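Contents: one structure, followed by commentary.
All protein chains but one are shown at their positions in the complex.
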Amino acid sequence: MTEPTWPRVGVLGLGTMGGAMAANLARAGFPLVAWNRTAGRTAGLEALGVGVAATPAALAAATDIVLVCVSDTPDVETVLFDPDGVAAGVAPGTLVIDCSTIDPAATRRFAARLAAQGVAFVDAPVTGGSEGARNATLAILVGGAPADVERARPVLQAIGRTVTHLGPVGAGQAAKAVNQVILAGTYLGVAEGLVLALKAGLDPAQVVEALSGGAAQSWVLANRSGRMLANDYPLGFKVALHLKDLGIALAMARETGAVLPVAALAAQLESGLVATGHADDDMSALARAIRGLSGLDT
Amino acid sequence: MTEPTWPRVGVLGLGTMGGAMAANLARAGFPLVAWNRTAGRTAGLEALGVGVAATPAALAAATDIVLVCVSDTPDVETVLFDPDGVAAGVAPGTLVIDCSTIDPAATRRFAARLAAQGVAFVDAPVTGGSEGARNATLAILVGGAPADVERARPVLQAIGRTVTHLGPVGAGQAAKAVNQVILAGTYLGVAEGLVLALKAGLDPAQVVEALSGGAAQSWVLANRSGRMLANDYPLGFKVALHLKDLGIALAMARETGAVLPVAALAAQLESGLVATGHADDDMSALARAIRGLSGLDT
Amino acid sequence: MTEPTWPRVGVLGLGTMGGAMAANLARAGFPLVAWNRTAGRTAGLEALGVGVAATPAALAAATDIVLVCVSDTPDVETVLFDPDGVAAGVAPGTLVIDCSTIDPAATRRFAARLAAQGVAFVDAPVTGGSEGARNATLAILVGGAPADVERARPVLQAIGRTVTHLGPVGAGQAAKAVNQVILAGTYLGVAEGLVLALKAGLDPAQVVEALSGGAAQSWVLANRSGRMLANDYPLGFKVALHLKDLGIALAMARETGAVLPVAALAAQLESGLVATGHADDDMSALARAIRGLSGLDT
Partner (left out) sequence: MTEPTWPRVGVLGLGTMGGAMAANLARAGFPLVAWNRTAGRTAGLEALGVGVAATPAALAAATDIVLVCVSDTPDVETVLFDPDGVAAGVAPGTLVIDCSTIDPAATRRFAARLAAQGVAFVDAPVTGGSEGARNATLAILVGGAPADVERARPVLQAIGRTVTHLGPVGAGQAAKAVNQVILAGTYLGVAEGLVLALKAGLDPAQVVEALSGGAAQSWVLANRSGRMLANDYPLGFKVALHLKDLGIALAMARETGAVLPVAALAAQLESGLVATGHADDDMSALARAIRGLSGLDT
């Protein structure tokens, strides 16, 4: 009796998130090939025995499962469908897993185009940030056909802690958009509360502690109030990326008829943060906008 | 050596919160007198050996510590300063503890008027709801002079789990206002996220579970998403009371120059809930407003 | 046959608005007495033959019609009901006209207290600004019993161009609140449009001209876009006063169940303008807030 064969996995995109996923997949024992748009991100991975492909098409031709982790909808379209993209090299029967956070409607279109080539598709955006990617503690939100999701599961379990199958292709992206909308309100609620505490002359750190056991409790209050009080916003999760994700959520909302006034306000404030040079701040910099309006830092 | 004498405590206001506090104080062994504006709330307490006073003045004359737990700023003013109010009967050296949620500026005025009679004052609003009051697990936010707070502490420890001294008189109320502002954003964020999930055809309970381990985690998501999804809002904490508290927070914000756009929006939506007959819903009914705007229940 | 006697008129409050009203009443021929909280505002009026009273009580005792023009609800209460206020000197049969902009509910209470002394009351807040006061072109919004309004009319026609009787006591103030709410949206709409024009690299003055003949046309676009584009906000109408008026409107809205999200947002932004030192800017400085959020002036 032969041992089960480990699928060959290719990782497209070696940024903070994709690079950490690739390292965790290599450590878990998957035969791995990687590719990045810009060179020089593969050095650490080659030390782990990871092969490097010249193009997404070459990577797809050499693997059973292609994991994509890039920035935005057009980036996914590029790595999948450009002349040297996945679709140009992929064999029928391959599975594409997209861990990027992109538009659910575009996701369904991409999946349909790949299906016409006999290629399966699962969307699998993640939450948990760079720390979660490094420690393989991501929460992974999955959309796809049940059999495809089961096939993706061992790969996903090597990079995250929880894998939730939420429905057909696009459902993972839709759930990720829900997450970003909840964050908008929670961050703004905490930011406004802390600005009021500062203005009222309270010791805000003491207020945070006093409120943390009650109904105001949240991950944001516990983990991001310090940055808001220091008015210093190291990463984290970039304002510009959350703004991109709110753009996806607001487009979904418009298509489906959901009314999201707080998410829409957060997008405006984040747009202003980008316009004032704070695109790369952690998204807790929403507090910077509230502080500025209130005259705290002028 | 004599045993320390337990102070005689009077409780003014036997609503859901005050009644539960009185019961816990009686069980803890404090000699207790109670009063309520409307009769018929004292039956259960008399079975616990609690005396009943005819007026706040009479109650104050018979006790060392007066604990007030009524609805709003004018109610506190009434029980303290009406012709048969606390000030008409109180002896110098008495301590008044106000557990109501009211305006911090009015709190400072009331304390100053009592101080002129030699009466000490501590503001001690609470969070944790009716359940916290019943189980003596409230978080208590305290403002006052250090010696007065220490004197209040045994009483407060009998009705709550954490007692945080946040500064001089009014600081407890200010911290409570901060709490209500944070709630506004967190509830609206969760409500908007869930409406988007429903509109996108996701199983929202599954989404809640998938997101609960990440940055979207909050007490509200864990404990109030069920009501929002059922569109049914049993108590809890009434919309009308949270609206009253946001009124306090927004007045503080105007005085101190804090800019609170989400809290202001929440107040408008809650005002609309009151106008449409939902004043007594739990405040998670903010989701009712978002659902209605999105056409979910029409 | 004798000529009709002109009523003796007293003016309480000689600020920008009240001073101009007094001058117009004197020019129209009314026998006039004036009073101001702080001295030194009566010089110009004395040259017009206006008498000066030592207190509101003395002024009321010497006149048939008392016109009040002060800043806010507490100021009106003070000049009417302080120990040397109107109520202490007024004879039954006198008419009080309040041209201040204050709370409609407080207005009804004040009218009721004066009615108990046999004194009639009309609320008559104005729009049209300092220019309208000087040129007697104010629009005057009147609440009161029909006979009282007819009695007030000759006085009001001497200080304004249109006099509209809108209902019982308080109706004038309610209509003024409506005016301030409409302004909030119109100013913010123009401010946002102009900031977008600037950001898009258009010549905004040309855009204003091109749009002025269409559905975007408004007094604000025609008369305040220049200030917004120059980011310079001379008076006009102070931010702090519009914020006070929005406070009245939002309190009315809460009492009556009107939901005003844009007015609530404008109040937050104006609160921030006050906090950042712009209380005395013209209210077109709402554009300052939108510009600042967009990084135009940093």
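To keep things simple, chains are lettered A, B and C as they appear, and every chain counts its residues starting from 1.
In this section, a residue touches a chain if its C-beta (ideal position, glycine included) is under 8 Å from a C-beta of that chain, and two chains touch if they have at least 3 such contacts.
Note that the structure is predicted; figures quoted are calculated from it, not measured.
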| item | value |
| --- | --- |
| Residue in contact with the excluded chain [from C:24, C:73, C:100 or C:127] | C:127 |
| Residue among A:20, A:171, A:253 or A:285 that touches the chain left out of view | A:253 |
| Among C:56, C:193 or C:272, residue touching the chain not depicted | C:193 |
| Among A:9, A:80, A:269 or A:285, the residue in touch with the chain that has been omitted | A:269 |
| Touching residues on chain A - with respect to the absent chain | 243, 247, 253-254, 256-261, 264-265, 267-269, 271-272, 274-276 |
| Missing-partner contacts on chain B, residue numbers | 261, 268-269, 272, 275-277, 289, 292-295, 298 |
| Residues belonging to chain C that touch the chain removed from view | 104, 127-129, 132, 139, 141, 161-162, 164, 166-167, 171, 174-175, 177-179, 181-203, 206-207, 209-211, 213-221, 223, 237, 249, 252-253, 256-263, 265, 290, 293-295 |
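FYI, only the chains that are shown with their structure count from here on.
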| item | value |
| --- | --- |
| Most centrally placed chain, judged by C-alpha centres | B |
| Same vs different contact residues, chain A with chain C, by half of numbers used | same |
| Where chain B and chain C are represented by their mean Cα positions, the distance between them in whole Å | 38 |
| Intercentroid distance (Cα basis), chain C paired with chain A, Å | 53 |
| Shared-contact residues (touching 2 or more other chains) in chain A | 261, 293-295 |
